[in-house]
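Omission of a single protein chain aside, the complex is shown with its protein chains in their original locations.
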Amino acid sequence: MSGAIANAHSKHDDHGPVKGWRRWLYATNHKDIGTMYLVFSLVMFFCGGLMALIIRTELFTPGLQFVDPSFFNQMTTMHALIMVFGAVMPAFVGLANWMIPLMIGAPDMALPRMNNWSFWILPVAFSILGSTLFMSGGAPAGGWTMYPPLVLQTGDAFPFLIFSVHLMGLSSIMGAINVIVTIVNMRAPDMTLLKMPMFVWTWLITAYLLLAVMPVLAGAVTMLLTDRFFGTSFFLAAGGGDPVMFQHIFWFFGHPEVYIMILPAFGVVSEIIPTFSRKPLFGHDSMVYAASSIAFLSFIVWAHHMFTVGMPLTGQLFFMFATMLIAVPTGVKVFNWTATMWKGAMTFETPMLFSLSFLFLFTIGGFSGLMLAIVPADIQYHDSYFVVAHFHYVLVPGSIFGVMAAVYYWMPKWTGHYYNERLGKIHFWLSTIFVNVTFFPMHFLGLAGMPRRIPDYATQFADFNSIASAGAIGFGLSQLLFVYIVIQCVRKSGAIASQEVWDKPRGLEWTVPSPAPYHTFETPPEVSPGAAFP
Amino acid sequence: MIRKLCTSVLALLIAGDAFADWAVNMPKGVTRLSAETYEIHMVVFWWCVAIAVVVFGAMIWSLINHRKSKGAVPSQFSHSMIAEVIWTTIPVIILLIMAVPSAELMIKLEDTRDPDLTVVITGYQWKWHYAYQGEDVSFYSTLARPSMAARRRNSGIDPSTVENYLLDVDNRLVVPKGAKVRVLLTSNDVIHSWWVPELAMKKDAIPGFMNETWFRAEVSGVYRGQCAELCGMDHGYMPVVVEVVEREAFEVWLENEKGGATPVATASGELK
Partner (left out) sequence: MAVAMFGFGFLLVPIYDAFCEVTGFGGKTANEAATNVAVGADQNREIKLEFVTTVNEYAPWVFRSGVDGMTVHPGGLYEATFIARNLTDSHKVAQAVPSVAPQQAATYFKKLECFCFTTQEFAPGEEKEMPVRFIIDSKIPDYIDTITLSYTFFDTARLTDNSPHTAQPGHKAR
């Protein structure tokens, strides 16, 4: 009690973080929580990456050399779960925590205690998931899509898989609620919705998507749980259920999930490209409408993941047309970014380089996505390496390069020091080259007939697999350089960053000192009516 | 650098023909519909290439010419209604152009009427069972022994010395050339997917459900594929091999097979 009173008496202005582990365990400061999310995501990125390297090492040559097929399947399943729920999503939540209050002029997130919970659930969830590797029957091996009846054959790990997915979902939902409440209630006066920066916009849309679909995933996995343990037959044909229904429910979650992982990256590059082109974002409002229509359409295209399950023709036609339609707003975004660069005065610092790489390579992923929408062709592509190539193109140079770009862009604001630009550029070139060496040959493999999720393959697939494996190892090693650059920057070994950091960037985050003080915008900033935020 | 990479990839594509092993594209296949599928795949691919040339061209032009180091002065335009309308409508038109032939082909793919022959295919962990409907012919089809021996971890057998490594079976599905073969698919346990790229045919085998599709192979030969839906430990080891033979040869083969049927129910052999 007395401590609390003493605290209340301390001067509010300069009260910094408490020292030691309490600062992190009881963290309610959005910057601390943002940092924890980002560090956690980096750790998970390396765990998932290690699994990817086990996969690629096994696939380096035909024949089984290192692992057994069942362990191989555990690796593919865990790699996906960790990368999706452990690396990409928390990274974006971390960026949201750090940047949204700074970008809208709020002192913190709206619900700081819930924020603490939603972070600390994650290490628990992933410890549970990771521990399944040591259980009898091994980790889940039925694919991250958890299709029944196969997933019901999982060993002791099964309930732990379901429970950890529940926790991940819970964490995402709480994070999403926090983002929505913060954006809706805590904007600086005069910052109207349409004045909000694109990163805030895309996150607002993402948060609504999360809120809408994570509970659906939770419902689906709960049904799996009761099917296994409590005698229900939601997905068992013998009891009047239908295994295909799980796929419908899963992809009702799964397709919006794809956009949950990419929309914030859209937001990031929409911040970075204008800064380094020294021009305002082209078509800010149409970008908002495009992102919203992508989000809306994402709810009515789920069955394009299931064109081979045997759907009536009308269903196939509907989902094909709806899917093709998504190409339109996505195209608008790409064209608008191009128009932003057009007649600008560009410089090519690391964040810009990663954004440009995003632009080119995400577009390639978009093209293969369009090809996959065409049902007759999809029947050939489905569950082949072509699909693996497609979604890695949108997730690695898409989502992950988006995160990398954001970290390079805002890190000087976080630490008050620049990172090592030369090393940053080297990291960029290595990543971009290796990502293509890894994933481009997979297009060929898929078209030539190699199914995904196989531990061994026919000899005619050997050459491209070797190239892909070599690329993957190169990509993995390049990321160690990233860790080195970040540590260097956090240790303040680079040049001191000015308040603006870059050349006249737009946005409120550049009006606070570098490094951003522990508490910012305790009184809301003035947003002059004419200020161009976008 | 990206361009450099693209050119090297392109060079690879062109050089690809020199090596039989370096298959980089979808097979044209041996059915009329597989050829049409290939056609649509290529049409959409070239549309993508065309769009890529325009979009990437604009980006690269801008990257080269609108850089600060060249003394570019940033203009400050930030919207244009006309541009937005143009790059919304043009994609819609292109998409419609792609959608129409796709829809036509889909209708043909679904037309399972008037088959000459019906085969019931049942997926098992991890093999296939084929039953010729109305004939007393049915059998399992499992990974061939040479592959089986070589696939073991550190088996000491070099896969390249095994003919059709992982793509060979003990009993092939034999069908007559030119006949419309209706395929009914179901599964004994988990979901599998029956895929033969040369026939442009992939369909899931789902327990408790009967899926239907068809093909008509126009060229004799042996066509190989694999299970495409993750179905557990040995998912990578349940290949599909279809042998297309002349009608007379098929009749002879069918007569020989009769009587040796393995009905699904007495699968294990231990049952009787």
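Side notes on the structure shown:
Should a chain be cited, it is by its letter among A and B, assigned in written order, with residues numbered from 1 in that chain.
Definition applied: a contact is a pair of C-beta atoms (placed from the backbone, for glycine too) under 8 Å apart; a residue touches a chain by one contact, two chains touch by 3 or more.
This is a predicted model, so every value here is computed, not measured.
Partner chains of the missing chain, restricted to those shown and counted over the full complex, are A, B.
Within the whole complex, the absent chain has one touching residue among B:38, B:124 or B:139, and that is B:124.
Annotation: of A:137, A:505 or A:524, A:137 touches the absent chain (contact as defined above). Considering A:107, A:123, A:155 or A:474, the position touching the chain not shown turns out to be A:155 (whole complex). The chain that is not drawn here is touched, among residues A:179, A:249 or A:467, by A:249. Note that of B:137, B:184 or B:201, the residue touching the chain absent from this view is B:184.
One chain of the complex is left out; on chain A, the residues touching it are 137, 152-155, 158, 173, 177, 211-220, 222-223, 228-229, 231, 233-234, 236-240, 242, 244-245, 248-249, 252, 310-312, 315.
Although one chain is hidden here, its contacts on chain B can still be listed: residues 110, 112-115, 118, 120, 122, 124-125, 133-134, 184, 186, 188-189, 207-212, 232-233, 263-271.
By definition in this document, only the chains that are shown with their structure count from here on.
Rounded to whole angstrom, the centroid-to-centroid distance between chain A and chain B, based on C-alpha atoms, equals 30 Å.
Contacts from chain A toward chain B in the complex involve residues 62-70, 73, 141-143, 147, 149-150, 153, 237-238, 242-244, 277-286, 308-310, 313, 316-317, 320-321, 324-325, 327-328, 331-332, 334-335, 338-339, 341-348, 356-357, 359-360, 363-364, 367, 370-371, 374-377, 379-380, 382-384, 429, 432-433, 436, 440, 444, 447-449, 451-460, 462-464, 532, 534.
Those residues of chain B lying in contact with chain A across their complex are 1-2, 5, 9, 19, 21-27, 33, 36-37, 40-41, 44-45, 48, 51-52, 55-56, 58-59, 62-63, 66-69, 72-80, 83-84, 87-88, 91-92, 95, 98-99, 102-103, 105-107, 109-110, 150-155, 157-160, 164-167, 189-191, 193, 195, 197, 200-204, 206-209, 211-213, 225-237.
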